[in-house]
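Quick one: this structure, given as structure tokens, is what I'll be asking you about.
Shown here: the complex without one of its protein chains, the others still in place.
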Amino acid sequence: MTMEQVWLLPAIPAGVFVILSLFNRVLPRRGDFVAVLGMGTVVVLAVLAIADFQGAFHDGHFAPAPGANTYEFTWVNIGDGVLRIMFSTYFDAITAVMVFVVSFVALMVFLFSIGYMHGEERYGWYFAVLSLFAGAMLLLVTTNSLIFLYLAWEGVGLTSYLLIGFYWERQSAAEAAKKAFITTRVGDVGFLIGIILLWRVAGTFDIQELIHLAEEGAFSETYLTVSMIFLFMGAVGKSAQFPLHVWLPDAMEGPTPVSALIHAATMVVAGVYLVARTLPIFDLVPIAQNFVLYTGLFTAVMAATQGLVANDIKRVLAYSTVSQLGFMFVALGLGSVTAAMFHLLTHAFFKSLLFLGSGSVIHATHQQEVEHLGGLWRKLPITTVTFSIGSLALAGIVPFAGFWSKDEILLEAFELNPFAYAVLAGTAALTALYTTRVVLLTFAGRPRDQHAYDHAHESGPIMLLPLVLLATLALGSGFVAFDGVGRALGFVGGIGQVVTSHGEPHSFAFHPNIAVPATVLALLAIGAGFEYWGGNAIRAERARQWAPELHALLVNRYYMDNLYQAFIDRVVLGLAGIVARFEKSVVNESGVDGGAQTLNWMGFRLKFLQTGRIPNYALGMALGVLVLSIFALGGGE
Amino acid sequence: MIPIENFLLLSALLFAIGFYGVLARRSAILILMSVELMLAAVSINFIAFAAYMDPEAFTGLIFALFVIAIAAAEVGLALGIVLRVFRERRSSMVDDASSLKW
Partner (left out) sequence: MQERTALPPQFDRPIMLGGLLAGAVATPLLVVLVALRVVGLISSPEVVFWMAFGVVLAGALGTVMLSNIVHAALALVFTLLGIAAIYLLLGQEFLALAQVLVYGGGVTILIVFGLMLTNATEDPIVSDGAQKPFAFGVGILLALVFAVALLGHHWPAVGPAVISGAEFGERLFGEYTLAILTVGVLLDIALSGALLIARPDSPEESAE
């Protein structure tokens, strides 16, 4: 398996999807082993491809032999080059990170799902769609063509829709699926417009070629700015950034492993991936890049504050995901692919760990509101430990993974944009606060729902294995920042050497003046969390009553959903009503029915020609014969 | 020697009279008789051309013979239909059989 053959990675899960969707009812165990084996193969192949990637470094730079990391053939060729769509793959450091994250987390989630989804009615279909998702996601991260990227983009959107609405018998799940699909569609339209704008000037969908052309100045700066902002709209929708973030918390209606895979680790980072992939172009247009930066910054703060008050364990994690994605966009806005991809990597591990942990809790108690949980550490020791590791990673505590990647982002911000640094540091503290809150409310204290507590039991090994593996990575994956660790794994160095920003490798350096305040802030936040939620409920209630208006604002999600609902009710439906009336009165009644009525009237008049009397018909025939004879006579002479 | 024009004129007039009869008559049997007139006119044409223009080829004569045979068949068949219609509607007037209208 070389970098050239990376197209195999999406092909395998896609094939699994075909097999499972057709035969899941006849296969033993509904074919879940097919999905797991397929995903396992993908992980192995991905690791082999990464090994091949490791060999392509010369003098510390990624320098593959020409064509060694690409694969392409012409998919569509209209007018000999007027519209040429290539299927192409491209493998570089970003791809390497994404391929590993996607395939590994997917495998973990597949394994976890065997236990979590056991006994579901649509068990086989679940694995089929999950495989299709994996295929689409792998295509998304390996392709080099914007058209295929868009295709995969919609593919993951579709599977997301199908999986959020997996329990479609439940009204809220169906609504959430629709909301997710439509909200991301708003962004996707912008994405498509961006693609077309780029193609219009460049005449190609090839990302690397586009980057090359942009650097050569093929586009005017304004044009490029507009195009890239449109492109970024797609990322905003898919990665749930403000103002299109509203779908992600609702997406928690889906099965929890799905939330772990799609709505935490992989699909939602597609937007981050897209911006990282096209970052050389964003670098050329500061306005668009600042747009990315401030969108991410605002989202990070906003989502973190909402995470503080959410009561659904999965919703807390969802807000946290939105917030962390904001962190990544800030890094990208600052021009640091390294920091963004690093945080993406660690976040994928600890966030999927947290989701799977919450899945374990839900599986054990059938409750996901923190009001019904509490004190579970006695019943679910392994889940508690792994969940806590994930939480510490999320909170950014040394030496867990999140610390290193968050530190990298904070470092970039400190150097380039002190304002962003200040905001992010505050947000990191908020993160620690809400993480502490959810851990304490779930696992510590006294059980608030005795019935749920009594029936709780630790999950089986098939579910604990992914938890433990992911916990290991949540603990250890941050160390890839160090050159020594990177070299030990076969890379040229730490992640800064591999995933380079602006093509300049750099080594990790520890900056105490950044790391220490951040850690202290986080620890203070954790302490505050213990103060409020660690003990009895009175203090928690006091925290809630500290500023009731603020609390209401947060619980109501800044009234964003109400605003959108009002917008849809008034503006969209109003316009739709006008269009509908126009359609009804002008198009339908005058255009369609009018023509029909005219014909009807004519038919009514003309039908009296049909007397039914044979002599009349004979007369008509005779007249015809006469006319023809006269013509023949004239023609003959 | 009779010029061929005489026969052709006779045939043309006979045909036109038959045609008039078909259009003007109400009774199915009268229409049938008018059709016989038209067929006879056609036969005269065939035979006149065969006898004057091309006596060796014989085709016109055979046609005329066939016209006679087929006219006989047609009369038989048409009378059958007329009988049928008469039995259904107690009338052999063609304009009484006008249910196939608006």
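Every chain is named by a letter (A and B) in the order it is written, and numbering of its residues begins at 1.
Convention: a residue touches a chain if its C-beta (ideal position, glycine included) is under 8 Å from a C-beta of that chain, and two chains touch if they have at least 3 such contacts.
As the structure is a prediction and not an experimental result, all values here were calculated from the model.
Visitor: Relative to the complete complex, which of the depicted chains are touched by the chain excluded from display?
Guide: A, B
Visitor: In the whole complex, what residues of chain A lie against the chain that is missing from view?
Guide: 613, 615-616, 619, 622-623, 625-626, 629-630, 632-633, 636-637
Visitor: Touching residues of chain B against the unshown chain: what are they?
Guide: Chain B touches the chain not shown through residues 1-27, 29-30, 32-34, 36-37, 40, 43-44, 47-48, 51-53, 55, 58, 61-62, 64-66, 68-77, 79-84, 86-87, 91-95.
Heads up, the rule we're going with is that only the chains that are shown with their structure count from here on.
Visitor: How many angstrom lie between the CA centroids of chain A and chain B, rounded to a whole number?
Guide: 86
Visitor: Quick one: in the complex, what on chain A touches chain B?
Guide: 607-608, 610-615, 618-619, 622
Visitor: For a test of understanding, state which residues of chain B touch chain A in their complex under the given definition.
Guide: 19, 22-26, 94-95, 97-102
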